[in-house]
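The complex appears here minus one protein chain, its other protein chains still in place.
Naming follows writing order (A, B and C), and every chain is counted from residue 1.
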Amino acid sequence: MPDADHRIYLLAGAALFAIGFYSLLVQAHLLRRIMALNVMGSGVFLVYIALAAQTPGPIPDPVPHAMVLTGIVVSVCATALALALADRVQAATGRVELLDDEDAAAPSDTTPVASDEHKGKPSA
Amino acid sequence: MIAASAIALLILAPLAAAALAFALPKLGRWLALGTAVVAGAAIVQLTRAVLAGGVQTHRVGGWGAPLGIDLRADGLALLMLMVTACICTAISLYAQGYFRSGHDDEAPHRERYFWPLFLFLWTALNALFLSADIFNLYVTLELLGFAAVTLVALAGKRAALTAALRYLFVSLSASLFYLLGVGLVYGQCATVDLASLASKAQPGPTLWVALALMTGGLIAKAALFPLHFWLPPAHANAPAPVSALLSALVVKGSFYILLRLWFEAFPALMTPGVAQLFGGLGAAAILWGSVQALLQARLKLLIAYSTVAQLGYLFLLFPLAAEREGGFVAWSGGLIFLGAHACAKTAMFLAAGNILHAAGHDRIKDLDGITHSLPISAFAFGMAGLSLVGLPPSSGFAGKWLLLNSALAQGQWWWVAVIFIGSLLAAGYVVRVITHAFTRVAEPTTQNPIPPVMEWTALTLALLAVGLGFASHWVAELLRVGAPVIGPVLMGGAAS
Amino acid sequence: MMRRLPLGILSLALLAALSWAVLSLPAKPTGLTEASLARLAESGVTNPVTAVLLNYRGYDTLLEVGVLLLAIVAVWSLRRGEWPTGDLRDRPLLLSLLRVVLPVLMLAAGYLLWIGAFAPGGAFQGGALLGGALVLAMLGGRGRRVLNHERLLRTGLVAGVLVFATVGAVAMGLTGGLLQYPPGSGGTWIMVIESAALISIGLTLGLLYLGGRPTGENGNVPSQNPSSHA
Partner (left out) sequence: MNVHGLLLLGILLSSFVTGLVIFFLKEESHRLRIGLNLLGAAAKLIFVVALIMGVYRGQTYALAFEFLPGIEFALGADANSVLFVTLSTVLWFWTTLYAVGYLEHSPHRRRFFGFFSLCVTATTGLALSANLITFLTFFELLTVSTYPLVVHRGTKEAMRGGKIYLAYTLTGGAVLLLAVAWLHSLAGPVVFKERGVLQALASSHPTELQIIFLLFMIGLGVKAAIVPLHGWLPKAMVAPAPVSALLHAVAVVKAGAFGIVRIVYDVYGADTAAQLGVLHPLAIAAGVTIVYGSVQALFQDELKKRLAYSTVSQVSYIVLGVAILGPAATIGGLAHLVHQGLMKITLFFGAGNYAEALGIHRVSEMNGVGRRMPLTTAAFTIAALGMIGVPPLAGYVSKWYLQKGAIQAGEEWVALVLGASSLLNAAYFLPILYRAWFLSPPEQPAQEHRFGRGETHWMLVLPPLVTAALVIWAGVFAESPFSPLAWVKLIAAREYGP
């Protein structure tokens, strides 16, 4: 078992991950969901850092460091993408939640008609 | 040296092409075709090297695991690379026509962004299949996920956008599960290298949880029942070439990682219970997906649910190949089936795309007129259907035959029953569509013209799906290189 | 809400499993510290993290730079950017602040890039500062002319990936190994990669703030391009 001062970080990471997962499941608002994903991410990174910290040696293990750096960059990109997409969804559906069964509304919606493109999007 | 540069090319070429396609939008289509040529050549070289010299490993930066990252090309990886190259080449051709025909003012914008995104997807797939490092696999997964989600959203319709966002949520959370699992593995074994994990991994709480996290994430990405809910809307509402890519390749990426994890990195944890559990989920997917496909009113949704079902067959590989001794029958069977499904499903989605393009709808009940005016697409759909149902001598048959053979030889008759019922259901939903090709119509209704390249790519892939059956012998021999299981390719009487 | 209870239980189960897993980790995990320190000399840099990032596991970073580029491509394909609006004359402080801060940030970014070889720092940290500077500039309505120059932007954005890939290929030509730098010259190669990466990362992070492609970019029909949202 890891010693006490690392245990706390590891457990905190686990807790953050679980909390994030829970709110991802129960929150309807897209923004909250995206934030939930970020919380999960932070939990994962915390675990990595704790792992790096507890290795013996003069410095903390640099490998998990680099991995976390990679992870952070990826999660920044993910957040940006999610936000942009969420905004498109809101523009198209006029709501900030995901309807439960979207493909029910699909058949009329998939006919590639140009006018269909414009509907529900606020014009400049 | 040749093998090494082939491996590097397979990753660098599409990556550079993607960047260039973004910097110089007008060149996108040509860059894609160029990539197809380069990738094809590289794969030929690599295949030669592997068949001659066995598994090819390249230590990036010359460091080597555990400090560095290894790229590895064995039979399995090569098969996946070949399938990817075939499908992506076909898509590059198909898309040439797809974005130029049809008359909505969105098309130019779509094409402008399709090419770089498509090339990123290709990069991600090649990198994924070549990587031998579970953290590096995480990066490739994210690359793959972002590209796939954005390509779905490219359709721009409401349904597509919603489906894309749901897909993104699933994909991101799944990746985080996987990433956390990787962290725990590193904490336990101090390495993320697939090859060296097998020796260091001792079953224990950490590894069980870690593997559970990774598997959960990958199952969600691979849309294995019951985590398939996101797939049908996403695959059905994406643009035709994208639907094809998603069904044929993207979901297979996660399945591939699952194989690597359970058969190569952590064989110690592959208990009979785990194997049967995978098989059970696969069986459920086969039955549920097929029944759903039978009930769909829209062609693309039918095909998407068929993907859910066909993915189930891949997971029968776990219980049937779990025994290292003689597991090779199911191993080669499942993977030949994978290739068959990739070609057949691509052909189907492309054919469906042509129909949707020509008619402006894909309601199955109103298809009568269409198939008369698009005989080639209809024929392609039929051919692909043959392989999907598993009629001999198609490659789908070869795969199912091997799975059946191993199930019978091991006395796991319940999988035989599942395959039997699944095939009949598949026949059901294929026939449901095909009958419309023969119904009598007064006069075919007028439709948008379809560029020939769109029809012929669909047909070519369909014929490939059937014809590859004759190559399955060769494929099986290729798969032997570096396979985690051994035994004859076929069991029974004289052979065993 | 009916769904909350089962989902809550599920999450608690997850938490329990995770805690169980982390608590049964080895007390003193070996990790790769020794290994990375042992070969630090060969890596061409003295900061172990940078060594991992750009040499030991440089391939990860190559794909990561790819992810950054992919992100901007994806966001641009989805939306049109929105410029921060409002009359700048209401914010004299911001404008005067910018005059001081922007050059400093640029400088700091460059410094971080250089120091990365020996101490904490590097292209990503520098890029973050650069991105911040870009955001400030946009808030201050500066550099619109540059940001409307599409070709220039795209070139800057892809620079990181292309240089990185080229370096990897060239190194392979010399040593036969992908991203395997000739002995002793690792530092130089890394510096080349990082400077290109710095620009791309900074641009990407800054432009992501726009939330879409700059309005200057001429799609086919800019006026009524449906996927726009300005």
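Everything that follows uses one rule, which is that a residue touches a chain if its C-beta (ideal position, glycine included) is under 8 Å from a C-beta of that chain, and two chains touch if they have at least 3 such contacts.
Note that the structure is a prediction, hence the values are computed from the model and not measured.
Among the displayed chains, contact with the absent chain in the complete complex occurs for B. Among B:I2, B:A41, B:L295 or B:V431, only B:V431 touches the chain left out of the display. Residue-level contact of chain B with the missing chain is found at 386, 389, 391-393, 398, 401-402, 404-405, 408-409, 416, 420, 423-424, 427, 431, 435, 438-441, 469-473, 476, 488-496.
Note that only the chains that are shown with their structure count from here on.
Centre-to-centre separation of chain A and chain B, using mean CA positions: 25 Å. For this pair, chain B with chain C, the centres built from the Cα atoms lie 30 Å apart.
Mean C-alpha positions place chain A and chain C at a centre distance of 18 Å. Multi-chain contact residues, meaning those touching two or more other chains, occur in chain B at positions 67, 105-106, 135, 139, 142, 146, 149-150, 153, 156, 180, 184, 187. Residues of chain A in contact with at least two other chains: 17, 21, 47, 51, 63-64, 67, 70, 74, 77-78, 81, 85, 88, 114, 117. Of all the residues in chain A, the ones that touch chain C in their complex are 1-3, 7, 10-11, 13-15, 17-19, 21-22, 25-26, 47, 51-52, 54-67, 69-70, 73-74, 76-78, 80-81, 83-85, 87-88, 91, 114, 117-118, 121-122, 124. Taken in their complex, chain C has these residues touching chain A: 1, 3-4, 7-8, 10-12, 14-15, 18-19, 21-34, 36-37, 48-49, 51-53, 56-57, 60-61, 64, 67-68, 70-71, 74-75, 78-79, 124, 205, 208, 211-212, 224, 226-230. Residues 17, 21, 24, 30, 33, 37, 40-41, 43-44, 47-48, 51, 63-64, 67, 70-71, 74, 77-78, 81-82, 85-86, 88-89, 92-93, 98-99, 102-103, 105-107, 109-114, 116-117, 119-120 of chain A are the ones that touch chain B when the two sit in their complex.
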